[in-house]
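A protein chain is absent from this complex, but the other protein chains hold their places.
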Amino acid sequence: MKSLEEELAKARAAYRNWGRWGEDDVLGTLNFIDDEKRARAASLVRRGRSISLAQRFGEDGPQNGFRGRINPQHYMKDTGSDAWAETQGFPHGFGGCDDHVVMPLQSSTQWDGLGHIFDRKQAWNGRPCTIVDGTGDHVTGIENMASQFVSRGVLLDAGRALGENGELPDGFAITEEHLEQIISLQGPTSAVGRGDIVLLRTGQLGRCRRQGSWGDYAGGAAPGFSFTSLGWLHRTEIAAAATDTWGFEVRPYEFPGHVFSPVHQIAIPNMGLLLGEMFDLEELGEECAADGVYEFLLVAGPLPVTGAVGAPVNPIAVK
Amino acid sequence: MKSLEEELAKARAAYRNWGRWGEDDVLGTLNFIDDEKRARAASLVRRGRSISLAQRFGEDGPQNGFRGRINPQHYMKDTGSDAWAETQGFPHGFGGCDDHVVMPLQSSTQWDGLGHIFDRKQAWNGRPCTIVDGTGDHVTGIENMASQFVSRGVLLDAGRALGENGELPDGFAITEEHLEQIISLQGPTSAVGRGDIVLLRTGQLGRCRRQGSWGDYAGGAAPGFSFTSLGWLHRTEIAAAATDTWGFEVRPYEFPGHVFSPVHQIAIPNMGLLLGEMFDLEELGEECAADGVYEFLLVAGPLPVTGAVGAPVNPIAVK
Amino acid sequence: MKSLEEELAKARAAYRNWGRWGEDDVLGTLNFIDDEKRARAASLVRRGRSISLAQRFGEDGPQNGFRGRINPQHYMKDTGSDAWAETQGFPHGFGGCDDHVVMPLQSSTQWDGLGHIFDRKQAWNGRPCTIVDGTGDHVTGIENMASQFVSRGVLLDAGRALGENGELPDGFAITEEHLEQIISLQGPTSAVGRGDIVLLRTGQLGRCRRQGSWGDYAGGAAPGFSFTSLGWLHRTEIAAAATDTWGFEVRPYEFPGHVFSPVHQIAIPNMGLLLGEMFDLEELGEECAADGVYEFLLVAGPLPVTGAVGAPVNPIAVK
Partner (left out) sequence: MKSLEEELAKARAAYRNWGRWGEDDVLGTLNFIDDEKRARAASLVRRGRSISLAQRFGEDGPQNGFRGRINPQHYMKDTGSDAWAETQGFPHGFGGCDDHVVMPLQSSTQWDGLGHIFDRKQAWNGRPCTIVDGTGDHVTGIENMASQFVSRGVLLDAGRALGENGELPDGFAITEEHLEQIISLQGPTSAVGRGDIVLLRTGQLGRCRRQGSWGDYAGGAAPGFSFTSLGWLHRTEIAAAATDTWGFEVRPYEFPGHVFSPVHQIAIPNMGLLLGEMFDLEELGEECAADGVYEFLLVAGPLPVTGAVGAPVNPIAVK
């Protein structure tokens, strides 16, 4: 592989989608999903089984302060104990609880927004990065995508196809060849095409659970998409892709020296590709392995926080 | 109507579902949804049109401090301005943003959890209210329902059926008779039965938008379910019901004196019925009025915050 | 008065203290306080009466969302109700409570940090404003001043000296002449000189309390320092100045058109003067009026939040 700067330059030239959907676009590759695609995705539902792909949002999550990310902090504002102690003052036997949360929008299962990453001070579609200031993303905020993440989902279970005991080791870079190999192994329900949302299971999350420890899940070494897979991510015209890892791409990175998230740098601001992270693909992986069907309806609209550059989501796969 | 205490006693006796799904149940009326129901719900998708029913989560929301609820506060942790000013220290032209949120879990579009309301110190299924203490709901936390809210949705557009200009006035109590009248007017796609999720549009949200002011949307007068509709909510065996208002039930209440949320007091701890609030039903209302079809696939899994007594949701209707 | 731009230019030329305490300075006019000053300030204590000048930090404060500022949100993490309900699990009769807060650092009684305001992209001492990015003030953060705010305090009770019933009307611009008039009326204990911390009571906070309503205390019209008082603020070589209002300077501003906080624009980045806001000077005002002594020991170190551009404080006057 050439130097990172050369690779970035080549990837920009090859995969940049700026202007593809007009200069006002705020949806990126979600434009690949249309009504027909969604209708066909719904028709994939056979058994009626629904599976949440969200990790729990709680104080025992994996965040450790890296990039300033803490785990969700849950605060009760009224409690059942208060009702029990009769301090609430409600009439006729009524009692109630209320709660609040403080959390990084990317502390658990999440979509990266288009304003999350910049390339040489440019955001998606060639906008200046200053569209995101201290008061949020004023153009491509995640609230614009509230209804968009409905499509055919495809699980590519790299852990089962390429790993041992269903898990890839940390640092395993998943290349285009690997992706095609998985599809071939899994069969025709895994074929990937325009508008699909690809879910890549590495097994890292399952390993953390099996070991009973997050280790350095949040920000440490992990299996993930190789920089060389960007061509595939672009050419397939998928609408979005997500992994069961903290950071989508392989870590450590495939380049020497001071490097940070080069796959993101091409995928988000240049391709306009929506990336998902920390998806819980364990149950889905078991279900797909059991019935041999790797396609399903996926409904995964993020919480539409105004101006957000990422947002939590409870993705639902329906088989 | 008799005194509230008498009505509560009667309603408890008539509508209590404790034990119906076993003593360990944490799902309440969501038990009415099964795989077959979900599969049939998916088959309702024809046009492939997806509609988010979430209001935006932002600082310009309706909350005014009532019940300690503020609007979501959005904090940027890194910004595009920082990338512009070159203070981030990332290599190879990379720049990035991260953001956090502070919010009441019931500050915008939301499902009430089963631990949200108690009746005479008892929670759903007869548990003591002390299952919810300062560290959360230790039994019926909303995380248990992450994959459950997938079913046939039915829009009952009370605003269009019973109101003027598509809007009901504040204080309008929607009774069982009104509900049947709406169903009759809207036609057979509105028939309500076991496992359905009923969305009741009053038009109040639309009125706020039209008037350009929240007024006292959060906690003030509103149209909503009448206490007398509890029999219908119970008998139809629906899985959940939601409105476009702050508080689900009609306000002011239908009883004199010091009263607080009597419909909640029966529906949540006694029936185990899931209630949704602040759903944005404006676009859905227009779509259904246009094509005359009031049923659709609804996927509305809440953000699974551990131990939460309510949770934000981005509900997606697919027609 | 000339145009604002001309006045700003003149004020910059006349009052800029850049370089006065070296190019690395992070304390601004707090440099006017030295050990001798502090020792003499302590010697002013006679009666031993201590008075907190802090407003309460709570949800019933004046903030209304202007400038994104909410009132402090107080969250209990464990409660006495939990201890009562015996859900805590502690041994030997132990019970406990813990609590958290979410708040703008300038939501109540506070010092503005030197990184709070810029003038033409320049911060205090001529630094570029980019010293404050999304991760805080990396040079002049308020933590540098943790031990500095100890000096002689002087109350200038403009409300009593110039107003009716001890209160100035909103929009009253307090000029240098007014300040000298107050000092003259109050007598020699009010003389203002190097290193003093001046507390200017307008009576606006008392009026809000008397009327039982915050009105638009937070960001609306108010009495306050006139732009023409900047010369006095500079010449007296005071270490800091604070008011009982939201915004220190008079509002509406004394210039037509689109104007925002011109006194701040000169005082903070150019003079390096520390400004305090929302001080509760009601009790202190009564005490000073009663004994005729307007000088006292003032200890008012801000909470040293790392990188903060302002910080809450519980200022203590000891007479």
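A, B and C label the chains in the order they appear, each numbered from 1.
Just so we're on the same page, a contact is a pair of C-beta atoms (placed from the backbone, for glycine too) under 8 Å apart; a residue touches a chain by one contact, two chains touch by 3 or more.
Just so it is clear, the structure is predicted and the values come from calculations on it, not from any experiment.
Contact with the chain that does not appear here is found for just one residue of B:T29, B:T87 or B:N144, B:T87. Annotation: of C:E143, C:D170, C:D196 or C:E254, C:E143 touches the absent chain (contact as defined above). Considering the full assembly, B:T79 is the residue among B:S50, B:T79, B:T109 or B:T175 that touches the omitted chain. Against the chain not displayed here, chain B makes contact via residues 68, 73, 75-77, 79-82, 84-85, 87, 100, 102, 134-135.
Where chain A meets the chain that is not shown, the touching residues are 59, 65, 68, 70, 73, 76-79, 81-82, 85-88, 97, 102, 130, 133-135.
For chain C, the residues in touch with the chain missing from this view are 4-5, 8, 34-43, 45-52, 54-60, 67-69, 72, 74, 76-81, 83-84, 90-106, 115-121, 123, 128-137, 143, 146-148, 150, 257-262, 264-265, 297, 299, 301-310, 312-314, 316, 318.
To be clear about the criterion, only the chains that are shown with their structure count from here on.
Taking each chain's centre as the mean of its CA atoms, C is the chain most distant from chain B.
For the pair chain A and chain B, the fraction of shared interface numbers is greater than half, so the two copies use mostly the same residues to meet.
If each chain is reduced to the centroid of its CA atoms, chain A and chain B end up 26 Å from each other. Looking at chain B, one finds that residues 59, 68, 76-79, 81, 97, 102, 130, 133-135 touch two or more other chains.
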